[in-house]
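Heads up, one of the protein chains got dropped from this complex, but the rest are sitting where they should.
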Amino acid sequence: MGNFQVRTDLALEAREGITEGECGELRGVRVEEEYEEAKDIRVTKVMIETKNAAKLMGKPVGVYVTMEAPALVEPDEDYHREISESFAAQLLKLFPDGDRELSVLVVGLGNREVTADALGPQVVDHLYITRHVVKEFGKAAYNCSKMNLVSSLEPGVMAKTGMETAEIIKGVVAQTKPDVLVVIDALAARSTKRLNRTIQITNTGIQPGSGVGNHRNALTQEELGIPVIAVGVPTVVDAATIVGDALKKWMDEEDDKFDSRLAFAELNNMYMTGKDIDAVIKRVSYTLSEGINLAMEKKMVVYDA
Amino acid sequence: MGNFQVRTDLALEAREGITEGECGELRGVRVEEEYEEAKDIRVTKVMIETKNAAKLMGKPVGVYVTMEAPALVEPDEDYHREISESFAAQLLKLFPDGDRELSVLVVGLGNREVTADALGPQVVDHLYITRHVVKEFGKAAYNCSKMNLVSSLEPGVMAKTGMETAEIIKGVVAQTKPDVLVVIDALAARSTKRLNRTIQITNTGIQPGSGVGNHRNALTQEELGIPVIAVGVPTVVDAATIVGDALKKWMDEEDDKFDSRLAFAELNNMYMTGKDIDAVIKRVSYTLSEGINLAMEKKMVVYDA
Amino acid sequence: MGNFQVRTDLALEAREGITEGECGELRGVRVEEEYEEAKDIRVTKVMIETKNAAKLMGKPVGVYVTMEAPALVEPDEDYHREISESFAAQLLKLFPDGDRELSVLVVGLGNREVTADALGPQVVDHLYITRHVVKEFGKAAYNCSKMNLVSSLEPGVMAKTGMETAEIIKGVVAQTKPDVLVVIDALAARSTKRLNRTIQITNTGIQPGSGVGNHRNALTQEELGIPVIAVGVPTVVDAATIVGDALKKWMDEEDDKFDSRLAFAELNNMYMTGKDIDAVIKRVSYTLSEGINLAMEKKMVVYDA
Partner (left out) sequence: MGNFQVRTDLALEAREGITEGECGELRGVRVEEEYEEAKDIRVTKVMIETKNAAKLMGKPVGVYVTMEAPALVEPDEDYHREISESFAAQLLKLFPDGDRELSVLVVGLGNREVTADALGPQVVDHLYITRHVVKEFGKAAYNCSKMNLVSSLEPGVMAKTGMETAEIIKGVVAQTKPDVLVVIDALAARSTKRLNRTIQITNTGIQPGSGVGNHRNALTQEELGIPVIAVGVPTVVDAATIVGDALKKWMDEEDDKFDSRLAFAELNNMYMTGKDIDAVIKRVSYTLSEGINLAMEKKMVVYDA
């Protein structure tokens, strides 16, 4: 059994769900928006700054960056290099300050054998890995005075390993001591309109469940001792959610009339995805890999100056 | 672009849609039902015998066998050998009569890179292929006096080949002259209740679209000159259909009040599938392969007597 | 069983074997050499022009182009675009003359599941396929007045299909009527020095065996009725050959003292390859795909003028 776990939701949607557009005025929450017209990329940055705001938003204190790039769903010979560049810039803003070299572990979550869940593993396939070379031959191998060390891991799914993904990652982090963890994952969106065209980046890591109970499986700075940056792209829509939402829209009902998940029990283990999902995953994973590669290289170049 | 083509529908559902259970009384349509209690397999055989009935049913004249085997969705160490055996028996009933050896080409339709669409290619992976050995060394190679010749083909999807699947198959059939063509495909069901537990077998082949217009892409005896047996298992549900159906149920409306496909334009290129689809496809493909292997072997043994 | 068939040898080596460097003086054989210094690509063109010369060379009448590009074995971010460009130019010279549009079928021979034999299938993965779009929507879909139609096929290996590769290709050619067939394959070299850095292009197609006996399995213009261009890269060395050659060198014996294949019977079904063969195949297949894509595009652009 390689169950496709819907692990997180889009912060942007959480915000929409709760605050209906007046989010900017909520105390402890700041929102910045920016639009790159030439690239048609809209960047929304939600900063949850107080515990109280975190409680109201149902999301931990931290920064949530959402890049909406409609071009991402379209084929492109260069795998949307222009989006990779913007993504690299956003990613670097969440990295630790300072000019020292970093050792960065990039983890691709998900299941390589389920197309819509293969984003993480496929991103990891195309990274430019340097840690082992620098460890063996020094930075001289790359003719650099400064050099980030990049390593990667594809932990696999619990049904195949018998271990929680978090257990594997914690062990590897404790052993190899990276400075930063970057976690890539496919997400579930609430509506089809953000599917495959939205990149979410957050410095809060990944927290399974609603934050109650034990934190054994969390991938957070608190648990791991190093900054954890989570990158996600919604590739599926939860089936019960979309059916419920469609139903509400059609019936023009209030939000709280019924819980669509209860209404459609038969849909509870199903998800919905596009018919060209294989091509989409391939393309988006290249765009993200290239963005991470650029970020690692840029960081190096910047600090060389 | 490797679009997941929803190529056919379940005959059982077509019948339900149109005749609402009184199908048996429609002139030119015969229905036989049979239940293997020990295995919990229900076999429904719909025989459309006249052109008039075909028109009313919206399906060509021919035999449609539907095996409902709820166990198919559950893990089993032997890949449900008991279902393979029943499937083999049903398959053989649609084969040409007589005791001569047959050359059988099995074609796995679909896209190996999209999990829910990989059924055909995965079935073909596990077949016991004999044609090349018999051609080279004679039946003596297997110590048999009679021996079916099995060959297989995975034509790939049009987005990758630039050719219609039917073009490739027609060319290979014309060149290698099999006696029978068996085509395996993943189907789309109308509801989730038949997903991954229903096997449909028909001797009418595959006809794209509603039968109007050109027949260039049909895989039928008429087009290919040999019997064509199509085997399908529903692995996905069309998203617009299921949302529309859920909506109708909830609203308690009459069927014809609206066309759900128009209502949810955003869902038109999406499909819905189970979260453990990779394990399901792997398991079901083994069950089908083994069934075909048994059928080919049984046919041989039977006729040896 | 998915046997890795060593299907052809390098023409350059055949020539070396027989004529020991005086090939240019053999009647009916012309040799042209050219060296692109900036790219470090050496192109040797052997033209066998008479039946007598063909007999002496043990190769059919035709043109054999060998590109030696040492850079091909080294990693490169752009997958050696400069080599792709030279390859595209050489490929086009073997295409039919004239300014009409062509329908080109590219076939990737070999076995995707054996790393060293996966070159053909991997080249086909990255081609820009256009035939189905032009057939459906016309050239207008690409805003071109002239447009080549590209299709592709991965026939698979006989152990899996039960059919000769040539049977499948003949059938598909007869049905889809391309103007030119391009066949990609991994080759076996006689020595390690040409491994993974040599591209051979010939307009004589592929002829299994030494040309005696039946031609049932040949992929040639004679058999298929259209020009057949074969492209190959040596990715393995036959084990018995290399051991024998090493032995001869060490013993300083004459060539004809013994047949190394007899001497080392235990090596007869073995091949030798590099330890980084997966990375090499991936890289070289991209270089070839891009070359074919450029050739198809260039041809169009040139003829538009």
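Letters A, B and C name the chains as they come in the text, with residue numbers starting at 1 for each one.
The criterion applied here is as follows: contacts are C-beta pairs under 8 Å (C-beta built on N, C-alpha and C of every residue); 3 or more make two chains touch, one makes a residue touch a chain.
Bear in mind the structure is a predicted one, so any value in this text is a computation, not a measurement.
Contacts of the undisplayed chain with visible chains (whole complex): A, C.
Checked against the full complex, the one of A:His80, A:Arg131 or A:Arg197 touching the unshown chain is A:Arg131.
The residue touching the chain not shown here, chosen from A:His80, A:Lys170, A:Arg194 or A:Lys275, is A:Lys170. When the omitted chain is restored, the residue from C:Glu113, C:Asp179 or C:Glu297 that touches it is C:Glu113.
From the options A:Ala53, A:Ala69, A:Leu94 or A:Val150, the residue with contact to the unseen chain in the full assembly is A:Val150. Mapped onto chain C, the footprint of the missing chain covers residues 1-6, 75, 111, 113-116, 159, 192-193, 237, 239, 242-243, 246-247, 250-251, 263-264, 266-267, 269-279. Take chain A: the residues that touch the chain left off the picture are 124-125, 129-133, 149-154, 156, 158-164, 167-168, 170-176.
By definition in this document, only the chains that are shown with their structure count from here on.
The copies chain A and chain B differ by a rotation of 180 degrees on their C-alpha atoms, rounded to the nearest 5. Centroids built from CA atoms put chain C at 43 Å from chain A.
Each chain gets a centre from the mean of its Cα atoms; for chain B and chain C, those two points are 38 Å apart.
Across the assembly, chain B contributes residues 159 that each touch 2 or more other chains.
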